[in-house]
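In this view, the complex is presented without one of its protein chains, the others remaining in place.
The block that comes next holds chain A.
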Amino acid sequence: MRFMVFVRSPKPLAALHTDTLLRAGVLLDAGDLVPHAFGVSGYWLIDVRSWEEAVERVRRIPLPACVVEIRELPVV
């Protein structure tokens, strides 16, 4: 199952914090977006076995205070 994880923060964080996901073999893509006051600042695209795993994986990332939104991608 693929999940897009959106990170909302004043400064981009996603591209900096890929190590944990990379080592786990679940990271498909990551990137930052052009800053936009407290909007989405970056994303991770991950491939995991369940929604719960997506949540647990994201919880392990040592992030400073920010809001994270996890969305499942449809299976076409």
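Convention: a residue touches a chain if its C-beta (ideal position, glycine included) is under 8 Å from a C-beta of that chain, and two chains touch if they have at least 3 such contacts; residues count from 1.
The rule is simple: contacts and distances are computed from a predicted model.
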| item | value |
| --- | --- |
| Name per UniProt, for the chain absent here [options: "Na+/H+ antiporter subunit C", "RNA polymerase ECF family sigma subunit", "Spermidine/putrescine import ATP-binding protein PotA" or "Lipid-transfer protein"] | "RNA polymerase ECF family sigma subunit" |
| Residue numbers in chain A that touch the chain omitted from display | 22-26, 28-29, 45, 47, 49-53, 55-57, 62, 76 |
